[in-house]
Structures are given as structure tokens and as C-alpha cells.
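These notes concern the structure reproduced below.
All protein chains but one are shown at their positions in the complex.
In order of appearance the chains are A and B, and numbering begins at 1 in each one.
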Amino acid sequence: MTASTKRKIINKFILSLSTLFAIIGVAFLFWILFILLKNGLSALSLNMFIEDGAPPGSDGGLRHAMVGQLILAIGATLVGVPIGILAGTFVREYGKKSPFADLIRDLSDIMMSAPSIVIGTFVYALLVAPTGGFSGYAGITALAIMMVPIILRTTDDMLGLVPNSLREAAIALGAPKYKMIKDVVYRGAKVGILTGILLGIARVAGETAPLLFTSFNSNFFETDLAEPIASLTVTMFNYATSPYEDWQSLGWGAALVLAGFVLGLNILGRIWLSLNHITRKKILKKRKR
Amino acid sequence: MATVDKINEEIDLEVKNFSFRYAGSETNSLKNVSLPIAKNKVTALIGPSGCGKTTLLRSLNRIHDLYHGNKYFGEIKFEGHNILEEDEDLIHLRIRIGMIFQKPTAFPMSIYDNVAYGLRLQGVKDHKTLDIKVAEALKGGALFDEVKNRLHDDADSLSGGQQQRLCIARAIAVEPEILLFDEPTSALDPISTIAIESLIKSLKDKVTIVIVTHNMQQAQRISDYTAFMYLGELIEFGKTSKIFSNPDEDLTKQYIGGKFG
Partner (left out) sequence: MHNRYSLKEMFFEHLTRFSAILVLFFLSAIFIVLIIKAYPAIHHFGFSFITEQKWAPNFELFGGLPAIYGSFISTLIAMLFAIPVAIGIAIFLSEIAPKSLKSPIGVSIELLAAIPSVVYGMWGLFYLAPFMRDVFGGNGLGLFTAGLILAIMILPFISAITRDALNTTPKILKESAYALGATQWDVIKDIMIPYAKAGIVGSVILALGRAFGETMAVTFVMGNAHQIPSSIFEPATSIPSTLANEFSEVDSELYLSSLYLLALILFIISFIIIAFAKFYFLKNRVKRKKRLV
């Protein structure tokens, strides 16, 4: 057998193997998706959206958890996004390539990948143990801490895409730096930052671990942030591990709603970004002419 | 019709009524091209951008096959055998017909491993044989003296001109019969360009060379035969001295005279 026939056989073999691996991997992923759809759809009902939690066997819903989830996500966004954007602005516009700015970038990368349950234990020590109770505030804090580095990094990247000539033009017109940032740089990076926010919300909305001992859970409709608040994720965990079939089914319903929400945000972000990409290209073309 | 001068040489490759169409395109990018490639000579393909000279060059080792949907029509005969046939052994073909690209393409490995790469693909494992052949190839690529003390350094550490000579050494290490050069000096400085040109001239004792070039002086300096192409067609083919001094076709005259391009 010549070397080249041998190589051809090995080539065929490995490429088939990698196709096989791809099929197996994709099959598993689609299996999960299929199960989620099947069980989730069969659990879907009007009740799920208008009823609150109830004991097993009494036709409860998930309204409390959906509202709780929204409150937590919105709260975390309100706290985390401004801090993230401002910090991102600092590293890109003021700190630039200084060692301090690089340190902040590196630390936020590390924080982004830190185990989320550790953040839960941290907030527990900070807000739950001293006040003597689980609360919506604690849950929001935990999620906001997770959100800051995500927003920081996207802001940093997106501001970096704004051409320097725009900055120079604004400064040349006599604008002070903060005005230049506010009126020119932010405007130029708007879509990118908004997409980053969407993805950030999607990311923290799927989190369970940091909520387990902060906002905890509740079977009631609760809007008081000083009280424990239900979330879809923790409810899923509790319902799925319960022995009651109707609760387990509701768990799948919660999983579907949550996954739909998270995937919806992701898809929206992608479409948004690609649309913006297209318009940006068009603008560039026009400029060239 | 194109003017294709008869030549009195041993023919290595014979392109006959050859057309080429890119995937997804409605029209042929090469139209009915016929020309001979003389053995152990340098043949230059010249013409303005988009004339199809690179497309023709890339057909000669069928590198177009890497992308689905590209179509060949006609014949390219190599030792009497049409290399455009469906069941052509492309690996074997490409071992016999090597290629040098527009930019240096050093692989992410050491200088030595770059040169040894083609040999290893062919199953050469013996260290002594490899050492000898690598050294020979590097000498053939006029690079040996510059790198002999750092053969195991990353190929990245070489300059652009050195990297291009490394690529030539890598190509000649497998002892091909034909070498295809696709604007090999377009990314290089004048001094490196001269080095590559004299290297090409010295290589033709052993291999047949086809070179695509933008630079007419370069074609004049190094080639024996020249083919002038325009809009996918071969306009004129003949001895380089004739093409540049006394071409038959008006289009060739205009191009040589710098009227367009």
C-alpha cells in the first residue's frame, strides 16, 4: 500500500468519524430540545399564566414565578446595566490601554466565568444573613453582580468599534469629552450596546444557582422586594424534584417559557445586530461614492 | 482568433479548448483556451486583472476542486493523459505539479518541518533521508546558508522574502515536474523579488515553470514563452522576445505599450 492510499483511507475514516460525532452530538442536543417542547407544550395552559402557585393537585399556575422572574430580571438590569456601561466607558474612553483598565478587563472576564453559586453565597452573607431573611433585593443584587461584567465587556467592545475620526470631529468642534462620549460615541455604539444588554438579560434570566439562597422561592404572588420572591428557575428546580406529577409537569411548562424567553432574546439580539450590520455597510458604501 | 505560435520544444502540458466556469456563475471565466507549456522552460501568463490568468494557473493543479461547483470543460493533457477526468488522483497530481502562492504561506511549524512536510506526507520517515532532502531543497531554494543554524526555529521568524523562498524549497523538496507560481513576488520588496527571480531562472533545468505575473518587466526578465490573456480568452502566445517586441495582435501591442491594464 502506498503512502498516499494509506492517507486517503485514514482521511475517509477520520472524516466519517467526525461526521458521526457531529451527528451524535447534534442528536443529543435535539433530543433535549424535543423533550423540552413535548413536555412543555403539553403543560401549557391558560391556567399556567393566570393562576399562582398552589398545592399539588389543585390546578396551580406559574403567574407568581413569571412575574417574580420579570421583577428580578428588570431589577438586575436597572442596577447592573448603568454600572456596566459606565465601567465599560471608563476602560475604553478614559483608561484605554493603561494597566488599570486592563486589570479591570481581566477581572471582569474572570467574574463573568466565576461559578454563579459562589455569588449566591456571597450575597447571602452580605444581604440575607444580616437582615435575617431572603429577599427580592438580595436576588436582584446577585443577578446584577453577574450582569455588570457582561455589560462592561460588550460596552468596551462596542465603543471600540466607533471610529476615532468621529471622536476627533466632535472634539474639534469644541465639545468637552463627556459630551463627545454622550452625543457621539454612545450614539454610534447604541445598537451594539443594546444587543449586549439583551444578551446580558438572557444570560442572567436563566440563572438558578445565585437565586437559591438570595431571593429563595415563594408559592405566592409577591411584589414586595423585601420578601422572598419566586422565579421560574428556582420553581422549576423545586417542582421537578417534587414527587407530584402535576408539579413536575408545571416544571416543564416553566422550562419551556424560560427557554423561549431566553432564546427569543438571543434571536432578537442576533437579528438586530445583523440588520444594523447591513445598514452600516450601506452607509459605508454611500460614503465611498 | 488567438495567435498561437507553433513552438519547437518538448511539450509538458497541453491545454486544449479549455473553458472554466466558477460555481454559481452564468458565464465561463475562461473561454476556449489552447496553449502548450514547454518542458523545462518558463512560461509567463500576463494580462490585466480579471483576464483569467490566475484561474488558468489554478486549473493546472485542479486547486479549484477545493470549492464545490466549479466546472472544467475541454482538456489539459499531461503526458498524453487528460488531468481533468473525474477520477483523476488529485493527491498524486498535486505532488507532481507544485504551486507557490501570492503571499508566503509558511505553515505554523518549524523551518525544517515546513520543508519536510511534503516528504512526510509521502511517507518518508527516515531521519537521515529527511535531513539530506531538506538540506538539498533549502539549497535549491537559495535559503540554506541563511537558516542552516536555526532549522528548528518557527518559520514565522523568517522575513517575507525568506518565507517565500522557504515555500519554494518546500515545493521542490517533493521533486515535482512542474511548478506553478501565482504572482510570487507581489507581496515582496525589490531585493527579495530579484532573489526569487534568479531562483526561478535557476530552477528551470529541473522543472517546468508556469508563472502568473502582473509585472511585464518580470515576464520579460525570466520567461521563455509568454501568453497574453484578456477577458477570459487567450489573445496571443509565443516566444517572450517576440511578444514584447513584435506581437501580431493589436490588443497585445496596446497592453505591452501600457495603453490599458
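The rule is simple: a residue touches a chain if its C-beta (ideal position, glycine included) is under 8 Å from a C-beta of that chain, and two chains touch if they have at least 3 such contacts.
In this text, all values refer to a predicted model and were calculated from it rather than measured experimentally.
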Give me the visible chains that the unshown chain touches, in label order.
A, B
Listed residues A:152, A:189 or A:229, member touching the removed chain:
A:152
From the listed residues B:94, B:139 or B:201, report the one that touches the chain absent from this view.
B:94
One chain is left out of this view; which of B:22, B:117 or B:144 touches it in the full complex?
B:117
Residues of chain A touching the missing chain are 4, 7-8, 10-11, 14-15, 17-22, 24-26, 28-29, 31-33, 35-36, 39, 82-84, 86-87, 89-91, 93-95, 101, 103-104, 106-111, 113-122, 124-126, 134, 145, 148-149, 152, 176-178, 181, 202-203, 205-209, 212-213, 216, 233, 236-237, 240-241, 248, 251-252, 255, 258-259, 262-263, 266-267, 270
Those residues of chain B that touch the unshown chain are 61, 63, 66, 68, 91-92, 94-95, 98-99, 101-103, 105, 107-109, 117-118, 121-122, 156, 167, 170-171, 174
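The rule we apply is simple: only the chains that are shown with their structure count from here on.
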State, to the nearest whole Å, the distance from the C-alpha centre of chain A to the C-alpha centre of chain B.
52
In the complex of these two chains, what residues of chain A are touching chain B?
2-4, 6-8
For the complex, give me every residue of chain B touching chain A.
89, 91-92, 95, 121-123
